[in-house]
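Remarks on the structure that follows.
Shown here: the complex without one of its protein chains, the others still in place.
A and B are the chain letters, set down in written order, and residue numbers restart from 1 in every chain.
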Amino acid sequence: MVTSNPYMVNMGPQHPSTHGVLRLRLVLDGEQVLRVEPVLGYLHSSKEKLQEEHTYLQTVPITDRMDYLAAMTNNLGVSLAIEKLAGIQSPPRAECLRVIMSELQRLASHCFAQGVFLQDLGAWGSPLMYFLREREQILDMFEMVCGARLTYNYIRPGGVSQDIPPQFTPAVNSFLDTFPAKLDEYEELLWKNEILRARTVGVGVVSRELAVSAAFSGPMLRASGVQWDLRKQDPYCGYQNYEFDIPVGQTGDCFDRFMVRFYEMRESLKIVRQALDVLPPGEWKAAVPIVIRPPAGEAFQMIESPRGMLGYYLVSDGGANPWRFHVRAPSFINLGALNEMLVGTTMADVVAIVGSIDIVMGEVDR
Amino acid sequence: MAEPREVELTLGGGGFTMPYDPAEEDRREGRLVLDLMREAREPFPDSGGMLPGEDETPQNVIMSTLDEVLAWSRRSSMWPAMFGLACCAIEMITTTSSRYDISRFGMEIFRPSPRQADLMIVAGWVTWKMAPVLRRIYDQMAEPKWVVAMGASAMSGGPFVETYSVVPGVNLIVPVDVYIPGCPPRPEALLAGLMKLQDKVAREKHRHGAR
Partner (left out) sequence: MTAVMTGPALAEAIQGAFPTAVAEVYGDAVVLDAAALVDVCQFLKDAPDLAFDYMASLTAVDYLDYFEVVYHLLSLGHNRSAVLKLRCYGRKAPHAPSVTSVWKAADFQEREVFDLFGIGFDGHPDLRRIMLFEGFPGHPLRKDFLEFDHRKIAAMASEAE
């Protein structure tokens, strides 16, 4: 028996590696984690209460600020939920544009997530600078389309807010021509890197049972070997018409999650190319009133955002404002089993594991 | 410091005594937050000199050579403290990327420790739960220090101004030097705001002691 004294170390809310204002109260025995208690709410901006005072169209820009690294998919989710509630059908051109924007957003989000994850592991700056360079190209394309770099408010109930300008398609095509080579270069540099492998292989293993019981989604779930992606299982916006694969991991460790995101980026490139080829002409927005009054009822719509399954639960009382606006945030739920994931690991692994979950605090705290 | 206790080194969280009580820690934090909510009645006054028409150095301020040299050294290598909270933090990180390159201004060293920083860029909305932390980080920074409120939410609450959990303007908690509007401000806007801060620092006289 060794005499030992467990102590509590506070990590966050202001910390370089916690991906925002996440606070972890770690009980450590030397370097080993005995228990972790995540403390959330440092970014709780009561968006769900605020949305009860907005009209349905006004709820869309607030969703931009939840998962701010993937605002297009946020807008898509809420637009689909409102359309389900109000019985609106968006035209085919809008559906195709939505797919293009969602997949470009997935690329941008994964670029940032991978860059920041590598920064947390100690590659201070360089991978992030390279990934941000690629991300800037995508943000330029988004700026061409809707004028904003981060909070787009582009995908709205009924379609999209405006048509793509003529310079958009050549820009996307030139990006699709150059990006795969860059991805190859980064993969070549990274996937056999000794330090990356030592810090991520076998670290933070999430079993299939835990992933399903804790309702993980996105790369967290797929890295543990569960073949579940809403774009395949419950397609929306015409995803069933595109050919792409779903990368699934084997062991559920940090390295698998990292590689799943890499392969997802390749699949997204395929989808964007196919969608651009079949982009139909026509209207980009259905005729939707400015103040939508859906009939009384409820709708629950989930989509596959870069972080997992993003769901919107809307309850309408027949009026102009939602009676209840709930967001099923994947980052919040992916943090739910943090204790099970971190107990027994060392302090250094905590940073790697929290980084591999890919959380965005705006979504966790809403 | 508690007496060392016999602890079985088992993994999986078995067999140890918790060194703290989570509920008590939460209550302690809640008391700090409520105290700050009661204290924060009026915003800190803004130190002037930045409104249109006030750009000229007032005639009665004489800058000595020492002042000019100190002001130049302070504004040319300000080290920001890492205080990115929300979406504006992403634009702040993008400003450090090679396209916008905050390094040209000497500000690429974002310090995790406030003891080593002299600029706090509050990027994102501040909640009342976060406010005591913000105040503590600000207090830990050594003089001279400056605060930039980046984004509409830090300036005034932004879209969350009438909610029960967001501070309506970070100037209720700390004195602010430069306000940068935008939701989020583009990296160029952040750089423009930081250049305005540099102008402000250029006109400051060498101060002894705290503000």
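Operating definition for what follows: a contact is a pair of C-beta atoms (placed from the backbone, for glycine too) under 8 Å apart; a residue touches a chain by one contact, two chains touch by 3 or more.
It should be emphasised that the depicted structure is a prediction, and the values quoted were computed from it without experimental measurement.
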Shown chains that the omitted chain touches within the full complex: A, B
Absent-chain contact - pick from A:Val21, A:Met302 or A:Val354: A:Met302
Hidden partner chain, touching residue among A:Met144, A:Ala171, A:Leu190 or A:Ala215: A:Ala215
Residue numbers in chain A that touch the chain omitted from display: 40-41, 44, 46, 48-49, 210, 212-215, 226, 228, 233-235, 297-298, 300, 302, 309, 311, 313, 315, 323-324, 326, 328, 332-333, 335-337, 340, 365
Absent chain, residues of chain B that touch it: 22-23, 26-27, 29-31, 33-34, 37-38, 40-41, 128-129, 162-165, 167-168
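Here, only the chains that are shown with their structure count from here on.
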Distance between chain centroids, defined by C-alpha means - chain A, chain B (Å): 27
For the chain B and chain A complex, residues of the former touching the latter: 2, 4-9, 11-13, 16-20, 22, 25-26, 82-87, 89-91, 93-94, 97-99, 110, 112, 124-125, 127, 129-130, 133, 137, 159-160, 162-166, 183-184, 186
Chain B contact footprint on chain A (complex, rising order): 1-8, 13-16, 20-21, 25, 27, 29, 32, 34-35, 37, 39, 41-47, 49-50, 61-62, 64-65, 68-69, 112, 128-129, 132-133, 136, 149-151, 339, 343-344, 361-362, 365
